[in-house]
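The full complex has more chains than appear here; those shown keep their coordinates.
Going in written order, the chains are labelled A, B, C and D, and every chain counts its residues from 1.
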Amino acid sequence: MKHTSPAYDLECLDLAKSFGGFRAVKGVSFEIPSGSFFSILGPSGCGKTTLMRMIAGFEDPTSGDIKIKGKSVLGVPPNRRNVKMVFQHLALFPMMNVYENIAYGLRCAGVGNAEIKRKVQDVLERIALPDVGEREIHQLSGGQKQRIAIARCMVLDPDVLLLDEPLGALDLKLREAMKIELKLLQHQFNTTFIYITHDQSEALVMSDNVAIMNQGIFEQIGTPQDLYHHPKTAFVAGFVGDSNRWSGTVKSADGTGGKVETDQGLSMSFSAGADQTIRDGDKVEIFVRPEFIRTVRASEADQAVTEGDNQMSGVIDSLLFNGANSRVLVRTGSGELIESDVTVTGNNDLKPGEDVRLIWSSRQAMCFARAESA
Amino acid sequence: MMQNKDIKRLSLILLFSPFALWILLLIILPHIGMVLLSFREKVAPRVYEYSFANYLDFINEPIYWNTLLRTGSMSLLVTALALLIGFPIAYYIAKIAGPRARGGLFLLCLIPLWVSDLIRSFGWILLLRETGVISNFLLWTGLVGQPVEFLYNDIAVIIGLVYTVILFMIVPLVSTLDGMDNSMIEAGYNLGGSGFTVLRRIIIPYAMPGIVAGCIVTFMLTAGSYLTPILLGGKNSSWFTEQIYNQFITRFNWEGGAAFGMLLLIFTSVVIWLGLKLSGQTLANTVAKS
Amino acid sequence: MLAQKNSSPFLMGYRLYVVAFFIFLAAPLISAGAFAFNDSLFPALPWQGFTLDWFFSDTEPKLGMFHDRRLLQGLYYSFVIAIFVAALSVFVGTTNAFLFVRGEFPGKNFFYILMVVPLVIPGVILGISILVLASDTANYMENRFDLELEFLRPGLLLVVFGQFSFITTITSLVITARLKKFDATMEEAAFNLGASRVRVLRTVTLPFLRPAMIAAGIVAFLVSFENFNTTLFLVGSEAPLTITMYDRMAKVGSTPVLNAVSFVLMVGSGLLALLSIAIQRDKTSQ
Amino acid sequence: ETLRLLTWGSYAPDELVQKFEEEYPDIDVEVTFSNNEEMIAKLRATGGAGFDLAQPSHDRIYAAQLEYDIYKPLDLSKIDTGAMEAKLLDGVKANTTIEGEVYAVPHQWGTSGLMADKTKAPDLSSWADLCDPAYKGKTSMRLKRTILLGTAFSMGEDPFAAYADLEKYQGILDKVADKLIECKDNIKAYWKGGDDLSAMMLSGEIVASETWDSTAYKLYDQNQNIVFVPPKEGALAWIDTFALPRKGKADDAAYKWINFVLRPENVTIMSGSTGAIAAVKGGTDLLPEDKKAAVNAAFTAADIDNLKFFANIPPGVEDMEGKTLEKIKAATGG
């Protein structure tokens, strides 16, 4: 790890935080290149907010170091760090109008009135809301508030912008729209964004790099596609994207692939997950994504191009129609339900009750040695 | 902001001191002083001794404890009436009136607070007396043949007291009922409950903290009121605060007055403690919330 | 809801009840106010005709309230007392709100209940206990050190303290409720934007609390203005209006000038109440 | 400089106050209305501070001073004692001299007695008549010591004589209490101040009552049928005095006020307001005309001879009486 290179806007070195006896963050190290969009994705309670609050200066790390633009900020109070933060519920000041909200930080910094006016107007234009300065906060829509919260930070030209689940409070449709918008804003300002979320689709769609966090540690850092296609741990495989998941025992293996029998008695071939070595007799977890399973009618199965080296028969239990994201639940001989994505066009579609064959390639069956736990 | 633990300590101390000064100097010490005083007995002019004489006096004199019991039971009655009369009003304001009417009605409820006890009682005297407005009105309508006296009896006292305190019943009730999701009531009906069932099993249990808060404040205000029972009361209505006043002012017996004060405080506290126990509430989640 | 059908007889009856209730609430005030305009020496029926003498006349026997020195003086003292009580109790109410919402210290629940208690102590007892303590202390100082601590004798200061002792509970509860609604991340946001601790308090937290502080101040003012029970024991020679009026009623004899005062008080309090409503309905509490 | 008066309602009419302030522009007069009990209670709480001049009745000074030390001796040389009716002055001095120091001089005197609407209760003549079933529900009294004493006299006792022997006095009080409890039935309400009594009397809600004479005179103004009736046992006479609170700070102003209100032209104004007779030579003649008429309608010379002045209250009596009054109030006689 390069520790002092100023090419990184932010570096965390073995950062840890305990609350009393409880270790919320357990030694996390990473660095973020200038101008990139970095997400931290993890389940609720894994320590994301704690990590972010340490960066912003609201919590003191128990150990480790934080460097911004190469300089350690330990001991620097939050109002002295050039790291700005967008809060989950935005924390816009309701007693000030939009203009005053954005001007707040500049006033704190002692910037002159004319300069403030110019800067605020400028940032309002950059977020495409040039005319809302005089509005009160409660007169804004959810998406507008979002953008004002970002503008309020960006007008200060921060080294790093922290965003803690900023879309959490928005409704579904708006959240979809804001995802794309946020990414565009980050391009606009060309500032390093650190984005916290527990919603994988937000992290995948927006980020240059994503860290998957679990129980206080980073399980994996990588590009979205890396994480999705080459997860390094069972946790990452299960957390990022949907998966069919089995536990099983390896019957024969050559280290990177082989045969496995699930606890329910299904037999299938697999390839080892990234960086994994799998041996005969290992207890493993196998993940197969629904979109990599093809579902064909039993009657048409023989004609189908059977490029998959795993095949299984079953009966369609139900069809979860959801337009382009439709899915079938297939009940196999052993009674298990397997999810598989299907395209429903309205012509000759699969229906519940039909006998089908599920086909997938061993390359898509990712396998991880099971962590031994009680 | 952990780095400055000392600042935190300091600000805690700074915040605590006004509170401590207030509670200590104006509440705790005066009450300790009153307790001490209540244990003093005057044996001769300017000569005092510690004893239980003032309390024994109370126990030995049925007039006193009768008055205390009377004050207590009338206060309970007033509290119950205030609840019965006030609940439907609070419910109307919180749940039935439109959002715009709500604020207006609530404001109207606060009207009695605009003027002092004295003026309120004064108003009632003008209304209730034999030659007052109501009596004259009844005469005029022909409902009665001769003037009727409504003043100077227990009923007048109760009317006056209910009037004075009902606001303190309605305010906490409105605020708890306001917090109740309407769909809770609708769910009660939807699942087959009659109006009465919904009231008994859903609305009242839900409003319980508000009911208890209202009852406590109402009861305390009633038991501690002075002007209303004095001004509206008849020849038989004595009120315990009046006796305290008499001890202090007419009889120059501060020691006895202090003892009576303590007794009133203890008595009302016990009633409230019982009420809290019976309703399974605590002071913190009722009065403190209102 | 309890009353579904807009036209049901039940709802009609309910409405009637509500109307009757508000008539009940208004009745004594209306009668107290109305007799202010009765052209008679006694606040009683029969109606002798309309007059404004009880407000503006400057001659006995119908000396109007605006020419009645004692009433005006009482009004003045009431004002002075109420202003001090409101200011003090809002200040302590605010520190209490911070103490109980933000502070972490042992026995917090106990102290919180202690904070609520003054509200339920009968006013007479508050007055007496403070009087006793103050007098005893003053007597002791006098006998022991020959030190005359006049401020401990009944007078304006003791009245202010007596009222303050329970009104502070009210203001504390009002302001605490508001502070509880305050999103603490707002302060963190302000820090994050570079504000100092004091600036955060001045520009974010206090402005957020302001409506509650003003409302609490108005309530404190009104409650102080109308207080009788506690004041009765603590008042010295500077009697506030309620005491003056009581003395007038009980010791001199009431004329409709008391009704006139009542009328003016109602109008004043009504305006204050409206003001407080207007403030409550500010932009931050929507 | 402020002169803080602690006095009875109507003992400081605005007219006089203004006149006084014109005469002494550097003095502001501040008035607190009170009654005997409250005056003592107040001064006790303040240790004699807070007021510069008090006006308790002559019988309420001695014990209070002994017990609470709330007054300071008067400097008689600063008071125009020559203007005062000598008999009253000597009486008050006798009552209020402690260790050779005089604590009070008289100001106004008057009586407590009965009041009746002649047309409706023509035969009322004794304290006991208030309990006459003929007036059931139409009489009133103030539940204070006056009615205890009056009733005692009407039962043939002499309570003032019994002050020397408190046990005996207690016996009298018990009897009186029984009588008054029995009487509750007859009473419409106990009046508490001049106001409610006036209202009840004028409106005809009651026809007779125990009263201060001054109240009766006022009502006589309104309705010539309402007259003061000195009870045949003798009206009880009180003398309100001037006394200086121990920590008063404006003694000179207080003396000025005393001398000021003793001046004949001011006496008339004062009496017009109080309805009582000034304790100056020829006090009755200085009454305003209407009051004079009321007094004449009420009193014969014999009545005046029959007056019973309140005797000094020894320590402890007030407590005994207070308890008796409470007993009466609490009893459910009606």
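To be clear about the criterion, contacts are C-beta pairs under 8 Å (C-beta built on N, C-alpha and C of every residue); 3 or more make two chains touch, one makes a residue touch a chain.
Keep in mind that this is a model prediction, so the values were computed, not measured.
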Give me the full-complex composition, label by label, with copy numbers. A x2, B x1, C x1, D x1
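Definition applied: only the chains that are shown with their structure count from here on.
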Contact-graph separation of chain A and chain D, given in steps at minimum: 2
Pair of chains with maximal C-beta contact number: B-C
With chain centres defined as mean CA positions, report which chain is farthest from chain B. A
Find me the chain with the mean Cα position closest to the mean of all the protein Cα atoms on display. C
Euclidean distance of C-alpha centroids - chain A vs chain C, Å: 56
When the centre of a chain is set as the mean of its C-alpha atoms, what distance in Å lies between chain B and chain D? 37
Can you tell me which residues of chain A touch two or more of the remaining chains? 58, 77-78
If a residue has to touch 2 or more other chains to count, which residues of chain C qualify? 44, 191, 233, 249, 254
Chain A partner contacts - residues on chain C that touch it in the complex: 183, 185-186, 188-196, 199, 203-204, 207-208, 210, 283-284, 286
The residues of chain D that touch chain C in their complex are 4, 6, 8-10, 14-15, 17, 30-35, 42, 45-47, 49-51, 192-195, 198-199, 202-203, 218, 247
So, in the complex, the side of chain C touching chain B is made of residues 1-3, 11, 14, 17-18, 21-22, 24-32, 35, 43-45, 91-92, 95-96, 98-99, 102-103, 105, 109, 111-126, 128-130, 132-133, 136, 161-162, 164-165, 168, 173, 191, 197, 222-223, 225-229, 232-233, 242, 245-246, 249, 254, 258-259, 262, 265-266, 269-270, 273-274, 277
